[in-house]
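Have a look at this one.
For this view, one protein chain was removed and the others were kept in their places.
Letters A, B and C mark the chains as written, and numbering starts fresh at 1 in each.
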Amino acid sequence: MSSPDLHADLCGIRFGNPLVNGSGTLDALAAGTLGLGAFVTKTVTLHPREGNPPVRIAETPAGMVNSIGLANPGLDAFCADHLPRLGELGVPVIASVGGWSPSEYATAVARIGAHPAVAAVELNVSCPNVESGCIAIGTDAGETRALVERCRSETDLPVLAKLSPSVSDVAAIATAAAEGGAHGLVLINTVRGIAIDRDRLRPLLGGGGGGLSGPAIKPIALHAIFHARAATGLPIIGMGGVASAQDCVEFLAAGASLVGIGTSLFADPGLPQRMLPELGRLVRQHGAETIEDLVGVAHPRLSSSTRA
Amino acid sequence: MSSPDLHADLCGIRFGNPLVNGSGTLDALAAGTLGLGAFVTKTVTLHPREGNPPVRIAETPAGMVNSIGLANPGLDAFCADHLPRLGELGVPVIASVGGWSPSEYATAVARIGAHPAVAAVELNVSCPNVESGCIAIGTDAGETRALVERCRSETDLPVLAKLSPSVSDVAAIATAAAEGGAHGLVLINTVRGIAIDRDRLRPLLGGGGGGLSGPAIKPIALHAIFHARAATGLPIIGMGGVASAQDCVEFLAAGASLVGIGTSLFADPGLPQRMLPELGRLVRQHGAETIEDLVGVAHPRLSSSTRA
Amino acid sequence: MAAVEAVGAYTLLRLGDDGGDTGAPGQFFMLRAEPAPAAAYLPRAVSAAWAGDGELAFLLDVRGAGTRALTEARTVSVVGPLGRGFDLAAGPSILVGGGIGAAILPWLRRRLEQRGDVRTVLGFRSPEHAVCAGIVDPDATVVLDPVLVTEPLARLLPASATVYACGPDRMLEAVAALCAEHDVPCQLAMEAAMACGFGACYGCAVRLDGTWKRLCIEGPVVEAARVLA
Partner (left out) sequence: MAAVEAVGAYTLLRLGDDGGDTGAPGQFFMLRAEPAPAAAYLPRAVSAAWAGDGELAFLLDVRGAGTRALTEARTVSVVGPLGRGFDLAAGPSILVGGGIGAAILPWLRRRLEQRGDVRTVLGFRSPEHAVCAGIVDPDATVVLDPVLVTEPLARLLPASATVYACGPDRMLEAVAALCAEHDVPCQLAMEAAMACGFGACYGCAVRLDGTWKRLCIEGPVVEAARVLA
């Protein structure tokens, strides 16, 4: 193959390419991996959750607001039914975990982290669609630090903290996660937003509030990634509005080592497959040999090849 | 005229219609008032500012990121040259004020508030495009409270606080502004974001960071307005991505008494003139007689006609 | 690329069939105008009115930015066929359509006619909307608001036939109840707000078997019993 090397690395894990899905935006058991270099599971909680009543999604300019409410089969069914099948996907699996208390997270991390199908654990401390729990933890630096610390002690796998952009100082929360021992960061989860029902003039979504995703939030994501990287130097899975190979390069430059796609998969499930050759072309156009050569190059003072 | 009454009220000021521009998104002396019910000035600071070096604007999906850097003629020239001419526009003038310390704000509020052309003062504590000063104040509840309190004592005019959505809890900042004695709120200023230069892979904007505006941020604006209204009951000038009469109705329902337009004026300066008849049609379609009948109707427990 | 024509109040969109699988009646496609308009970034779920002879046809109720852009676009992207279509039973059939729900029926009728007698009852809110009855079934029984389709349907029941229905939720519930009452097998083509159409977003929750299920995976065509459960 004459095209450049699209392999990517994060926390010592090797990926065939730097593209992953955002948690909760792909069911690989239903649709396959679409050419992505890894699969991230929907956030799993201790107990099964039906999710919020409809309306669960509303379209907004260049994006959408969702209020799914962490619908998931619960830890037991996830470990028994899902993980064994996910292990056969042929790509690294990153398991996303949520909860309402540090001990809920810890229980889930211990169980999931012990499963051979899992390559890394992602702590969702940033879901805007549940009343309390994860989002409350992720807006507080101290709670974030403590949660990461506790979860790290439950597993030998890399532990990633997924953060919200809906905070006053995302670099401060990123720093807290780093202090707690996070091996990496995932940025960004959805941005807090709501939709108004244009007919009834009431909040449209069944869950009340919601989370904004899609191309609309791309500049917010780049901002969060850039500053989290500058503050911590940790490897980052960057996401939020990625819709093209060009976007992917910008996210790498801002400091992402892997790049996630969510909402744009809904609009175009063939996107990752089409992005990869274009990504190869762009990498070469920027004079780089590998994906890693581009990671963080937008930072004036950081080495462009900082390794985890 | 058989169409419904489009008059609007805020803090005892009467407006011919509920549409205003966002601060910094219209130069009425160059382009007129475009049919808006009031004119909001670009933020004025004590000393003249040239603004940031270019690139100052970057397009993003359904929006833009700007880093103008509060370019303005400074307080003296503003009071001497601009205000007298603004007084002849024939619509109420709301003067936006910014600064790097409470005393800078206070000085400007006292001078501007004494000018007969001004109907209300807006405190910009939320500009993302300057290193320190206003944005730092507006992310801290205590500083916001103190600033509003100080400025209120400098003028008899209504004092409005313009807030940023890039905080962990916008309702808490809104509450602080209310405690400081704000007569009303303006929500939202731009959302923190950056753009990466696709050719050089460095931050694109001359000022480094920037602020995201346009339809992309509409769900974030509705969220902030809804929660600020619920927390304070204060009258609100709502803005952030408004691009149609339908959007305007949603902002009224979320709790705005006046509705601001910024970025969409750039794309379509004829928008306010076209929106007004359509707004009249929608008001009637929702069974309302006046604009005020729709203010806050998305809130289950708030009276829909709360007056300032 | 796309041919567009009015069918009364609705709009027929005919796309060139690129030779891929076009699925079966009741399945759906995610359509998006390209370049994607700011006001309609997500695709729209639409069932084919028919497929074959080199074309893929959709009957659209143009409501908002997404469907309008589809009728104005030079290029439309198509993902599908998706979901589960109708389960074609042997013997006579009764087709029930309400409003734009009729869009899904022309292709279904062509297939079912090979299996037995087909009767069609359609309800519309105005004569302009009823124009499309002609492309579903020239012999259809058509009622206009405020008459409900359940009225002519009730006159056909009981029957040794399978009922296939598509229309607003309220209509589907009434049809399901009527069929249950007469013990007639019934399949419903349902609707829900869909972001992806392939099980990824969990947005299309509908109540099936007493719990929230993804309509794009379990349906859009489901046994009426699952809704009543």
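Everything below uses one rule, namely that a contact is a pair of C-beta atoms (placed from the backbone, for glycine too) under 8 Å apart; a residue touches a chain by one contact, two chains touch by 3 or more.
Bear in mind that the values here come from a model prediction, so they are computed numbers and not experimental data.
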Contact list for the unshown chain, restricted to visible chains: A, B, C
Absent-chain contact - pick from B:P18, B:G99, B:G113 or B:P215: B:P215
Contact with the hidden chain (one of A:P4, A:G180, A:P215 or A:G296): A:P215
Listed residues C:E5, C:E72 or C:D209, member touching the removed chain: C:E72
Chain not shown, touching residues in subunit B: 24-27, 30-31, 42, 50-51, 53-59, 61-64, 66, 68, 71, 214-215, 263, 265-270
Missing-chain contacts mapped onto subunit C: 35-41, 65, 68-69, 72, 74
Touch list for subunit A against the chain that is not drawn: 61-62, 215
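In the analysis below, only the chains that are shown with their structure count from here on.
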Chain at the geometric heart of the assembly (C-alpha centres): A
Top chain pair, ranked by how many C-beta pairs fall in contact: A-B
Chain centre separation in whole Å, for subunit C relative to subunit A (CA means): 36
Distance from subunit C to subunit B - Cα centre to Cα centre, in angstrom: 45
Centre-of-Cα separation between subunit B and subunit A, whole angstrom: 33
Residues of subunit A whose C-beta touches two or more other chains: 61-63, 214-215
Subunit C: positions in contact with at least two other chains: 38-39, 41
